[in-house]
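I'd like to ask some things about the structure below.
And now, subunit A:
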Amino acid sequence: MRRGNRLAAIALVLATPAAAGEWAQIVAPLALSFPSYHGSHPSFRTEWWYVTGQLAEPGGRRYGFQLTIFRQGLDPSPPASGSSALRARQVLAGHLAVAEVGHKTMRFAERVRRVAAGLAGASENDLDVFLDDWEMRRLPSGVIALVADDRDSGLTLNLELQPAKPLVLHGEGGVSRKGPEPGNASAYVSFTRLAARGRLSFDGRERAVQGEAWFDHEWGSSQLGGGMMGWDWLGLRLADGRELMLYRLRDATGGAAPESAGTLVAPDGTTRHLVVGEFTLEPLAWWTSPRTGARYPARLRVRVSLAGLDLEVRPEVPDAELDARASTGTVYWEGPVAVTGTATGEGYLELTGYAGEALTRF
Partner candidate 1 sequence: MEIVTELRSVTKRYRRGDELVNALHDVSFTLGASEMVALVGPSGCGKSTTLNLVAGVDRPDEGQVIVCGTDLAAAGEPALVQARRHCIGIIFQAFHLMPHLTVAENVALPLALDGRRDPARVDDLLRRVGLEHRRSHFPAELSGGEQQRTAVARALVHRPAVVLADEPTGSLDSASGAAVLQLMDELRRQEGSALLLATHDESLATLADRVIRLRDGGIEAVL
Partner candidate 2 sequence: MLLRTFFLRPVRRRPLRFVTTVVGVAAGIAAVVATISASQAAVASLREGVAEIAGRARLEVTAPAGVPEQLLGRLRPISGDALVVPVIEEIALVPTLGDAVRVLGVDLLVDAQVRTLELSAKDGTPLVVAHRMLTGRGVLVPASLASRLALRAGDELAVSVRARRETLTVAGVFTPTRFASAWDRVLVVDVALAQELFGRQGRIDRIEIVPRSGVDEAGLAAWARRLLPPSVRVEAPAERGAASSRMVRALQFNLTALSGVSLFVGAVLVATTLATSVVQRRTVLAIARSLGSSRRQLALVVLAEALAIGVLGGALGVAGGLFGARAALASVRSTVAAAVRGVPATAIQLSPSLAIVGLLVAVLISLAAAALPLVEAIGTPPVQGLTSERPAFLRRPSRRRAALLAIGLLALAAALARAPAWHDLPVAALLASMALLGALLVSASPVLDALARRTAGPQGGGGAGTPLRLAVAALAAGRRRASWAAGAVGVAVALAVAIGTMVHSFRATVVDWADQGMRADVWVRPLTATTGVQVGRLDPEVVRTAERLFGIQVIDPFHTAEATMRGQPVTLGAGAFAVVARRGGVSFRDGRDSRDVFATALRHHAAVINEPFANRFRVNEGDTIRLRVPGGELVRAVEAVFFDYSHQQGMVVIDRNDFLRIYPDDGPSELALFLPPGADPATARDTLLSALGGRFLVEALLNKELRDEVVRIFDRTFAITRALQAVAVAVAVLAVLTVLFALLGERRRDLALLRAVGGSRAQVAAVVAAQAALLGLTGAVGGLAIGLAIGLVLVKVVNLQSFGWTLRFLPPWSALAATALLVTVACFVAGLAPALAAVRMHPSEDLREEG
């Protein structure tokens, strides 16, 4: 399970009549069938496709980007006779965020639509998700194409992502435990390194960009156990060819829950599942949002002794707080980071549950 999105999941779940018994549960290692594995899984309550990455212009200007599409199931039971085809059985929400590293600024846009009448939808056969005119699609070549734009924030994103390494199954065969109860788990797979190439526009000024990206796909129905305050997630691409994914679930005391975990991906694509105790995340500094007053960890010391990693993770744009109350109902911090220490690299950091108001409300 991952991040900001999870808050969204909670918001939506609380808002709808509980019918959890009827949602499918992630209980055992998955039987993976491609390419439908990349598509939508509507029998589960929540699902998202999450792309982050670093891009640069040939001239050198650097950017971080995030495009996420969340799917939220509202009603697992089959449609009643006579019910409208416009009935919202699922909702898609989208977050688009681009960081201009040089300017230390962030632009953000969001969308939310019901899955009906061709307004928004997600194929069950392969990755083919659309939300208004935003699209995330896997081409026959295996390239993932992203299209998203927003007039109000002046953003346009047009990228093609070519997986550079095989698909990673997190946890145990893709089953990522998030809580103590059976069913407190999600299916979680990633392309941890993709070559990105395409165009990025700001207020109509188009720039050719290229770089590297990270693609997550996760779904489930009732992943989280109770008492969680939020989580810190990071996905780092190290210069030595390794990738590191860690998430720390924070309980009411701020301590790491036992289900916190991670994955270390070797240059050849082999993976090592990391459990709590095998890694530490330690805030070195804090940043307080001028808008919400939330206090987020600003620099992190990340240690994975068994991999010989002692890293400092530093945000490239300090203010990467995203206000998504109009689409998923959440406020979270998500932005590009640079890595120094025993290895160098780059990646994305996500911090949720710090804007206390949002958490308590949902």
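Basis for inclusion: all candidates are chains of the complex that A comes from, given by their letters.
Note that contacts are C-beta pairs under 8 Å (C-beta built on N, C-alpha and C of every residue); 3 or more make two chains touch, one makes a residue touch a chain; residues count from 1.
The shown structure was predicted, so the numbers you read here are calculated from the model rather than taken from an experiment.
Asks: All of these sit in the same complex as subunit A, but only one touches it there. Which of 1 or 2 is it?
Replies: 2
Asks: For subunit A, which residues count as touching candidate 2 in their complex?
Replies: Residues of subunit A touching candidate 2: 11-12, 14-17, 74-75, 82-88, 91, 112-114, 116-119, 130, 132-133, 149-152, 325-329, 361-362.
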